[in-house]
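Entry: subunit A
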Amino acid sequence: MVFEARAQLLDADDIARIIRRVSHEILERNKGWDDLALVGVRTRGVFLARRLARTIEEIEGGSVYVGELDVSLYRDDVAIRRASKVGVTQIDFDVNDKKVVIVDDVLFTGRTTRAAMDALMDFGRPAVVQLAVLIDRGHREVPIRADYVGKNLPTSGNEKVKVSLTEIDGTDMVEVGEELER
Partner candidate 1 sequence: MTYWGAAVAEGILIKGGRALAFPGGLTGEVDIMVDDGRIKAVEKGIAAGVATVIDASSCVVAPGLVEMHAHLREPGMEYKEDIASGSRAAARGGYSAVFCMPNTEPTIDNSSVAEYVYDRGVNEGLCMVLPHGAITLGRGGETLAPMGEMAACRAGVMGFSDDGAPVSDSEMMRRAMEYACTIGTLIISHSEEMSLSGGGQMNEGYYSTFLGLRGIPPEAEQIGIYRDICLAEKTGAWLHLAHVSTSGSVELVRGAKRRGVRVTCEVAPHHFSLDDSMLVSYDTNLKMNPPLRSRGDVEALLTGLADGTIDVIATDHAPHASHEKETEFDRAQFGVVGLETCLALVLTKVVDPGVLSLEDAIARLTEAPARIMDMGRWGYGTALTEGDDANLVVFNPEYEWTVDPGEFMSRSRNTPYAGWNVRGKVLHTVFKGRLVVTDGELV
Partner candidate 2 sequence: MREVRGNRRDLLSISSLEKDEIINLLNSARSFAEVSTRSVKKVPALRGKTIVNLFMEPSTRTRMSFELAAKRLSADVVNFSSSTSSLSKGESLKDTAKTIVAMGVDAVVVRHGSAGAPQMMTAWVDCPVINAGDGMHEHPTQALLDLFTIRELLGRLEGLKVAIVGDIDHSRVARSNIHALRKVGAEVLLVAPQSLIPQDIRRMGVEVTGALDEALGWCDVLYLLRIQLERVNESRFPSLREYTLLYGLTEARWFELDPKPLVMHPGPMNRGVEIDSRVADEVESVITGQVAAGVALRMAVLYDLLGGSRG
């Protein structure tokens, strides 16, 4: 399968603006950075979480906990797809009574977020769990809703959204397109 882009939706500046806005929204909703933790879902959610944390720290000072979640072992579709490589989960802080924001790049069916919540709960009992995503493309299959959305992007089911981030892809952008059989 190869991804063929049809349109670029966001460029680097758009993404930077979204990070700043969502950082403000998180601070506003949680009344500051006290007990705030950002947990990124591997792979690109981790980089978004780090950017949000850095921005929040710039805005308010203080420091925000950052964690990384690999949800492979919590997926509900292990029985129907090939086992993926399992990445490292790293949560070096006590999640009990924290205000945890799960960060992911694209919200689609909601199943990854469901898996991320299950994984998170195995580390303790947060005071509150919220969800921040860069793109919400609709087509939910479970009752999950994002608290912070970078951009709502109505798509058809067979379209693909591709998020590129400098840390791993060398550039910041979001494209929409199709996966084509080679």
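Inclusion criterion for the candidates: all candidates are chains of the complex that A comes from, given by their letters.
Things to note:
Operating definition for what follows: contacts are C-beta pairs under 8 Å (C-beta built on N, C-alpha and C of every residue); 3 or more make two chains touch, one makes a residue touch a chain; residues count from 1.
All of these numbers come straight from a predicted model, not from anything done at the bench.
In the assembled complex, subunit A touches candidate 2, while the other choices in 1 or 2 stay out of touch. Residue ranges of subunit A in contact with candidate 2, taken from their complex: 70, 72-75, 78-90, 118-119, 122-124.
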